[in-house]
Every structure is written in structure tokens, then in C-alpha cells.
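A protein chain is absent from this complex, but the other protein chains hold their places.
By written order: A, B and C. Residues from 1 in each chain.
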Amino acid sequence: MKKIIDSPKNFVNDMLRGIYLAHPDKLTYVDDDMHAMVKKDITPGKVGIATGGGSGHLPLFLGYIGNGMLDGCSVGEVFQSSSAQQMLSVTKAVDSGAGVLYIFGNYGGDKLNFELSAEMADMENSIRVTSVIGKDDVATDNPENRRGVAGIFFVYKCAGAAAAEMLDLDEVTRIAQKAADNVRTMGVALTPCTIPRVGHPSFEIGEDEMELGMGIHGEPGVRRGQLTTASEIVTEMMEPILKDMQLSEGTEVAVLVNGLGSTPLEEQYLAYGHIHDILSACGLKVFHVYVGEFATAMEMAGFSISVFKLDDELKRLLAKPAATPFFIQPQL
Amino acid sequence: MKKIIDSPKNFVNDMLRGIYLAHPDKLTYVDDDMHAMVKKDITPGKVGIATGGGSGHLPLFLGYIGNGMLDGCSVGEVFQSSSAQQMLSVTKAVDSGAGVLYIFGNYGGDKLNFELSAEMADMENSIRVTSVIGKDDVATDNPENRRGVAGIFFVYKCAGAAAAEMLDLDEVTRIAQKAADNVRTMGVALTPCTIPRVGHPSFEIGEDEMELGMGIHGEPGVRRGQLTTASEIVTEMMEPILKDMQLSEGTEVAVLVNGLGSTPLEEQYLAYGHIHDILSACGLKVFHVYVGEFATAMEMAGFSISVFKLDDELKRLLAKPAATPFFIQPQL
Amino acid sequence: MQLTANDFVRLFQAWTEIINNNKDYLIKLDAIAGDGDLGLALTDGFNAVMASLEKAETDDIGMLFFQAGKTMSVYAPSSLGTLIAFGLMDAGKSMKGNKVISGCDLSVLLEEFESAIMKRGKAKPGEKTFLDGFDPAVCVLKAATSEDEIPAALRSAAMEAHHGAMSTVGMLAKYGRIAVRGEDSRQILDPGAVVASLMITALAETFAH
Partner (left out) sequence: MQLTANDFVRLFQAWTEIINNNKDYLIKLDAIAGDGDLGLALTDGFNAVMASLEKAETDDIGMLFFQAGKTMSVYAPSSLGTLIAFGLMDAGKSMKGNKVISGCDLSVLLEEFESAIMKRGKAKPGEKTFLDGFDPAVCVLKAATSEDEIPAALRSAAMEAHHGAMSTVGMLAKYGRIAVRGEDSRQILDPGAVVASLMITALAETFAH
């Protein structure tokens, strides 16, 4: 394991410490727990948006706390949910009377803990909480079982823009759900990653192999195969996305090419060339492209493609400016 | 070699194709050569700023073309300078009468070709050209021999902001030179990287080893040693930087923690915690911190630390907004 | 059989030990089935529970379980950690105020534990989860109606739990990370069911003599 760390056990705390020191004017924490991260200035009367999840995916999840995006995030250990207590701390801190929307990925630990947190918030603090769950990974057939992966970025972005417009909780929730319903992702991994406390990679993969449909925690994928050309890989990844989305000609989409950790930006852009060709051939119009690391699995090599179907409302919200310590977008 | 590519030979062209397709409203090229990249809208009367260098360092170099930063970039093959012809193409395209400033790293190929390009621009096109060379890597003792690495980001940022204020070529050059004189960088590598056309890593390094002072092209460093803790590594990296800068107590600095490619953001932030402690202990004030990938070596693991000494002028210019397809900063 | 809070502290000790001893095994199983963190989450959880029980001085069995559940929920917020936390808390609620319970009450405790997990996790036995290691043991214990049957029932519960866990090979997963793999999930042993089997084994070793 080759990592710039001090001790596997304190990895997440040490990382959080660095984040708070680097962005003292933007991020803070509540209840004396660095894992309960909130935006420094909460807009009064705005619907609060909270997320949460395991560490090891930066800039996911906490990186999207900021103007026009999220208000808080409960941070778990590497690849592990945070606790319901931590979620509740964040919930109370980001609520300013208009209620709180939870946006999180479709994982057992997160679901159970957010559910419990929502119950406690309701019972103990009379905070109204709604939830939208990201299930964008088309590597799984059954839509209910799909993992939440990089596509959650689009849900954050649109919900965050809606909340910034001071829409109410039902409206922000409706928009977040619509965004979640309109994004699909497919990923490929070339190398594994190592949980610091485990100390060795979670799986082995040959020097000439790739794994299609791999999760962002090193969960096994749907097909182990020869590492082929970028063009073939992209074609194989786009097929289930487009099949699942059934986009009619002329539809506008946004695209997210997401590096998993050690795949260079050069390769991500190279892949985008092929994605663009496929979308164009289907008569789809690309409104905007995001390329870079948005949801990683530490040092895993590989990337994912997310396609986000736009309508006028989602497009308008996606185009709004946003600024977090990890992600900045001007008005598009 | 595990890369998402189609053919090693066309790697750079295929990557450039993806970049132009992803950012059609921001970037274009001239003289029918994708390697001669220029900003889509050149501000009339503004000093043009051009850079150039080998591929494999994204977002360096071309990623800093945009508002408040650079106007053009000539793009070489992986780790190789572009040609003087390509530089000349860019120079002509970005000049709008106020002259052109070249900012590039201290490498033989780049120096020779930029020098020739400047001569041609002067002789054939009567374009006034000045040059500022980044030499920030304190891994080398002799300041004249120092490599240009991630610290060039600060030179781009300040020079770009100065040009955006419509200062003249001499002023923009003075500011760029001052920025270059006030930045120092030190890097460490944990793994090598592979030039696609070579197909195997440029060096070998043990599972428990690191290389201090490694260049961003896999050039050997100054010390090969045991991979120790983040705290010890950061201490060893900060020492030559601070020794070389001789900063008096109370001085304001900006810091850049730069990932070389496959070192996760988590580890970079963890390292920043230690950097912050060291700077604080020296009585230095951190004005702003940049953490992320700014100058990479494809999939190399490791990171660099740059410290940028501020005065009122540099601070004001650094704080100005900038927006490129790869880097966005609001007013600080 | 008369069980006091002290006996249940011994049980938590046994659970903590068996989970710690199988940490790497659980990591390995979860690396195949899911994300490879099960051994981390549960050792964190049980170690924290043990540390808190050593400090706490309650003789109320219900409070003991409830507190253990709360600690578990904080220190092991993974899927299974959280479900076990729910199980412990509900088991605790059902025993609230009791300072001594009989061997036969054990099955009530385990039933409450199981039904909390079913309520929260929504899975049923046969769906390749923790329940497939746990439910067979509960059934055996429920069938033991007199105190002197309990030691033997505990031993056979441990056997059944083990069989139950093994029988997850072949089952189709509907819950948890492994469910994303559809039909391919059948060939994989469910790590959580193994945890259940380990917990029942430790239960039997603690009380079956």
C-alpha cells in the first residue's frame, strides 16, 4: 500500500483536519464531530440539502457543500456510511425552518442510517425531511438495486440550484427526484484500490484486463474482459446507458466523464471524443460536458460515463452558477 | 501499460480531439494544427499570453487558457516540446497588437523552440515577444538549472490577471517575472508513469520506496528513500522550500498542493494539514490554498508543494476571478 | 438457567472475540461479495460496545442491550452494523427492567433481535442475508420449551446457524451490495450470514454448559 498517510486508523480524521484547515471560511462542523460537516454560512429560510456517505470518493460527497449546491454532509469511514447520529447533527445544523432534503446513494448502510436520522429529526426536532436516492448505475438490471455512483452530481446540482431559488421542500424534492430519474451511469475499472485499514487491494485484476460495471468501492462488476481500445470500451459502456434511457432524436443531454482516481485527464478527454461521436450519431445534442474527477474510489484506475437527460427546467437549473471548495461553475 | 487509449501513436491527437469536442465554445486551433490551441475569443488590445510544453501534464499547460489566464498554448507530444512553428502559429493568433508574453518551464526543448519562435515572430511578423521562465523546483540547488513545475500556475494566474487589467507588455512581464521569482516547489513521487509510445514505466521503485525531488516527467529525483509517514514526508519537502525562500514572520503566502496523477485528493488534504502546521509554526499567514491536480505526470503517484510569497500586488492579482475549461476561480 | 447482566457482558465479550478473530476472514468474504469492509465495521462496533460495557454498571439486561445497540450504531454504521444495532436496541426494549432472565427467555431476546432486523432491512429468510444464519438458530431455540433442553438447543442452534450460513451459496441476493449482481450472486457465500453463525456459535459457547 503506497499512500501519503500517517496511520491507517486516523486516515479519515487526518484528511478532515486538512480540509477544515484549507477551507476555514467555507466549511465547519457541529457537535464537536469533524464527521458532521456543514456549510459555514447557512442561508436562512432556504431548504437545507444534506448528503452523506463513506470516505474515499473525494470530491464526493462533502466536496459539494457550497453555494448553489449542498449545505451539509455526514462523513463516514472509508467506504462506510456515517452514523445516524452524525446525520442528525448535520440535519439540525442545516435546517433553518424550511425542512431538509437528503440526497444519497442506494447503499444499505446509508439507507438505514438516513432513515433513522429522518425519524429522529422528525420525532425529536420536528424537522421535515424528504429523501431522494441516487440509483444511476446501469451495470445492474433491476432499477431498484442499482448503485448510486457519479450521476448523483447532477442531482446535487439541480436540487442545489432549486433550493438557492428559495423553492419549498416539496419543489426541491420533486426536482431532485426528476434529476435522479434522468441520469444513468456506467463505469469501468482497470485497477483496484486499497482501504488504508485493510492494507491490500480489494481484488486482483490482470495486467491486460478491465472490469466493466465495477462499483466505486471496488465491488465486483458485470464483466471481466480484455482491456481493449478506448473506442471499444466507450461503445460497450454507452450501450446499456442509451438502451436504458431511450432518448429520442434531438434530446439535449449533459455528460459527465468521471475519473475514478488514477486515470489521467488525458484519457478521460480521449474517451469523451468517442462518447461525443456516439451521442452525435444518435442525434442527441450535448448541452454541457463535465470531465474530471467527481466521484472517485481513491487510487482506482478507470472512469465512468454519466448521461443526464435535460428538459427546460433541469437545463436551466444545471446552468446556474455554483461554488464549493471543490467545484466551481459559472453560469453556463 | 493500462491506459484508456486507442493507439499510443495517436494518443495526443485523440486527446486533443476530445478536448475540442468538449469545449467548442472556449477553445479552438489555428493553422489547421490541433497542437496550436488558442482561446476562442481574444480580447482586442490585450497583451497575449502564450505557453507551451509537452503533453501528459493536464491541466497543465493548455488547461489554463481562458478568461483571466492564458490566450494560447502550443501542445507537444507526451513530455516533449512543441515545435517553434506551432509556437509561432499560436503567437500570431493571440497577438492583437499589444505584444505577447511567453511563460514556460525551464526545459531545453521548450527554451530553444520558444526562443526561435520569438525570433520568427519579431522578424516575420513584427510581434514583440517577452519571455518568463518558470524555475520553481528547489530539488536542484543551482537556481538557473531548476525545473519548472507546478508553481508556474501562480505565474499564469498573476500574469493573466494583469493582462486582463489591460496593462502593457512590460508591466505584465514584470509581474510574471515577479511571480516566478516568488514561488518554490518540491515534489515527491511514489510510482512512475508510462509514456504511451514507450509502453513501460520510465523507472522502477520499490513497494516501500519514494523518490524526493522527482520531476514531472519521471526524471530522477534527489533522494530515494523509505516511504515514511505523511508528516515526515511533508517536513522533508518543506525544509528546502522554506530555506530557499527565507520568509520573515508575518509574511502572507498562497499554497498549492498538487497531485501528480494517482494520489487521491484525500491524501493531498491530509498532507495539507501538516503543511499548515509548519507554516503556522513559522509565523506565516496562509492567504489561500489550492489543493488538487494542477500539473500532473499522467498516472504518477505523488504530490508537490508550492509556496508562493505574496505582496500586495501579487495578492490582489491572485485573488482576481479566472475561468478556463479546467480551472475556475471566483474573486477571492 | 438464570442469566444476569453479568452473563450478558460475558456474551458480548465472546461476540467481540469471535468477530475480532474473524476480522480478516470477514474482510475477505465481503471483498468478494461487497466492498470488503465488514471486518472493519464489526470489529469497530463490537470493540466499542465492549469498551462501553466495561465502564457502564447496569444490572438491567434490557438497558445493557439497548446501550450496546446505540454504541454499535455509532461505531459500525455499515449495513450490517446498523441492522445489528437495531436488533440490539429492540431486544433491549423487550427486556427492559429485567435483572435476571431464564434460558427460555433467550429465544424471545433473539426473536426481538431478528424481527427488528427484518423490520428495518425488509429482508426475509431465504434472501441471502444475515437472517439466513440467524433464523435457523431462533427456530431451534423457540422449539426448546423447558430449561433443561436449553444447553442442547444452543449447541444445535450453532450447527443450524452454520448450515444456514452455508446455504446462502445458491440463494439469489435481493438486498445489500451483492444484489447488484443478479443471478451471479448465487455462487457467493453471504458474509453477513457468516456473522450470524459466528454470533450464535459464541452464544452457545458462552451459555451451553
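Here is the rule we use: a residue touches a chain if its C-beta (ideal position, glycine included) is under 8 Å from a C-beta of that chain, and two chains touch if they have at least 3 such contacts.
What you see is a predicted model, and the numbers here were worked out from it, not measured in a lab.
Touch, as defined at the top, links the missing chain to these shown chains in the whole complex: B. The missing chain, though absent from the display, is touched by one residue of B:141, B:168 or B:239; that residue is B:141. Residue-wise, the contact with the chain that is not shown comes from B:107, picked out of B:107, B:290 or B:303. In the complete assembly, the contact with the undisplayed chain comes from B:197, out of B:40, B:197 or B:243.
Set against the missing chain, the residues B:215, B:259 or B:273 yield one that touches it, B:215.
Along subunit B, the points of touch with the absent chain fall at residues 76-86, 107-109, 112-113, 115-116, 137, 139-142, 145-147, 195, 197-198, 202-203, 215, 217-220, 222.
Assume only the chains that are shown with their structure count from here on.
Here the chain at the heart of the shown protein, by mean C-alpha position, is A.
Taking the mean of C-alpha positions as each chain's centre, the chain lying farthest from the centre of subunit B is C.
Rounded to whole angstrom units, the spacing between the C-alpha centres of subunit A and subunit B is 29.
Between subunit B and subunit C, the centres computed from C-alpha atoms are 55 Å apart. Centre-to-centre spacing of subunit A and subunit C amounts to 32 Å, using the average Cα coordinate of each chain.
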